[in-house]
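Every protein chain except one is present and positioned as in the full complex.
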Amino acid sequence: MMELVCPAGTPAALRAAVEAGAHAVYCGFNDETNARNFPGLNFNREEMAEGVAHAHARGAKVLVAINTFPRAGDQGLWHRAVADAGAAGADAVILADIGLLAHAAEKHPGLRLHLSVQAAAANPDAINLYAESFGVKRVVLPRVLTVDEIAAINREIDVETEVFVFGGLCVMAEGRCALSSYATGKSPNMNGVCSPASHVAYAEVNGAQEARLGEFLIHRTPKGATAPYPTLCKGCFSSPDAKGNDQVGHIFEDPASLDATHLIPALQKAGVSALKIEGRQRSRAYVAQVVRAFRAAVEAADRGLPMPESLLAKLTEGQASTTGAYAKIWR
Amino acid sequence: MMRILSDPSVKLLGRSIPLPTPPLTPLSMLFSRLMRHVLSRHPSILRRMGATAGSRFLIQVTDMPFPILLEPSLRRLTVVPRRAKPAHDTEIRGSLKAFLAMLHAEEDGDALFFSGQLEISGDTSSVVALRNALDDAEIDLTEEIASLAGPAGPALRRMSALLERRTGLSLSRRRLGEDPEDHSR
Partner (left out) sequence: MDLTVGPNAFFWTPDNLRAFYAGLAETPVARVVIGEWVCSKRLPFWQDEIPGAVAALQAAGKEVAVTSLALITLKRERKQTDDLVAMGLPVEVNDLSALRHIPEGTPFWVGPMVNVYNEGTLMWLARRGATRVCLPPELPLSAIAALAKAGSEAGVAVEVWAHGRAPLAISGRCYHARLTDRAKDSCQFVCADDPDGRDVDTLDGRAFLSVNGVQTLARAVTTAAHQIAALREAGVAALRLSPHTGNFAAVAAAYAESLGSSAGQGEALVAELKRLMPGAEFCDGFLRGEVGRSLSGASAA
């Protein structure tokens, strides 16, 4: 059976994920070392050790994401995170930075290394480089590949692949995006945040709901309509064409979430080892519902049964879903 | 960064927030008592909120007659008159059903927000921190009240279950393993 890797932003969400059937839970420390460094979220050292013990007692794994890029002159914070994850009993650490991978491989040779999606290893050469250089055992593939491309990659590599099947969708190659820091000064790579809440402002202007990120207007929706979170790449913008006619719309991506439920059999056939659910910033209600639905889907796929109809529409951003880059037409 | 005052009225005057007019005051005292009880049972809430615990959250429950001002680091939950809007850092608006469903993890806060059932304005960071801290605390409103009520606890639990069936509101936390779609209980 493919491994179901589920998000947990809090100890309560970790317990909910395990209860709902997660094979593995991924989570991070409450600092800049992980890419979901949101207010009120994540685990202190004690909570991490308790979370690992809780999961292990119920047969689930815990993967610790330390997937931002260590700050020059201040790498100690990241090095300590790797050491503490190992001490807490983590089954693997999920890393993105070359320097941190080299450090972990040298100082913690017994610790299993996964390559974070933030490293955006998008082809067999990159994956084999990480595998040979650092002994990486699993690669989380960036969300820019089609199912066929994933199958082709798996034919050329010896390590496991993990792909996202549900949740917030990055439109850009992950870990290679500075849109957020251009607008707010805070970036996924350096601060573990994208379009951070601290820079979001909602206001009602002339009967419309406006959402700003820093100084920039990202959405303007009629009052009462659904209000997407102002993630920069899912904003509504205007672009004049050569004749000066403005094209207005979601130039990068519609505010939709990934739902690849019906592609699970194809991903299994493509040689994918693990399926990942996005959403460490979401509530334990989200975690429980999504994990339960995907555990059923993974089991159905394992028995060659058809995929259940997704019941998760209301949990998705903009209440709309997409199969994203997995279908070539997305490009 | 967190200041905890034993006498909330001092801070109330210090902030020059208009004192709630009776009969809201007794209700405010009751609410604040409940809040202190919840915070002492779940110390992780204030820890998780960090500096954002100092924010003032104006909670507009659309189907209640009055808004509520939540000040976590002051351990105060005050009922305020609708016409005199007190100073606040952030405002959250939604139905009682939505707030209770979110508190008891029957609904996801982001999903309520995406569908327009929750609206927020002001300091978004504080709202996110509050949501995350409460979500982790796994609060059960009925249990919190019952444990405060001493000998009246068992009766309160029965009343809550009855109310829950009558109103369809979520008044207690769903235990792990219970079916989220099953509201027949």
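Some points to look at:
The letters A and B name the chains in turn, as written, and every chain counts its residues from 1.
As a working rule, a contact is a pair of C-beta atoms (placed from the backbone, for glycine too) under 8 Å apart; a residue touches a chain by one contact, two chains touch by 3 or more.
Keep in mind that what you see is a predicted model, and the values were worked out from it rather than measured.
Considering the entire complex, the omitted chain makes contact with A. Of the listed positions A:44, A:181, A:198 or A:268, the one in contact with the omitted chain in the full complex is A:181. The omitted chain makes contact with just one of the residues A:21, A:70, A:86 or A:167: A:70.
Touch with the chain that is not drawn comes from one residue among A:2, A:122 or A:136, which is A:122.
The hidden chain makes contact, of the residues A:6, A:24, A:111 or A:171, with A:171.
Touching residues on chain A toward the chain that is not drawn are 69-73, 75, 96-100, 102-103, 119-123, 125-126, 128-129, 143-145, 149, 152, 171-173, 175-179, 181-185, 187, 189-190, 214-218, 220, 233, 236-242, 247-248, 251-253, 325, 328-331.
In this text, only the chains that are shown with their structure count from here on.
Our note on geometry: chain A versus chain B, Cα centroid distance of 30 Å, whole angstroms. Those residues of chain A that touch chain B in the complex are listed here as 9-13, 15-16, 19, 38-41, 196-198, 200-204, 224-229, 281-286, 288-289, 314-319. Note for the complex: chain B touches chain A at residues 48-50, 52, 102, 105-111, 113-116, 119-121, 124-133, 135-138, 176-177, 180.
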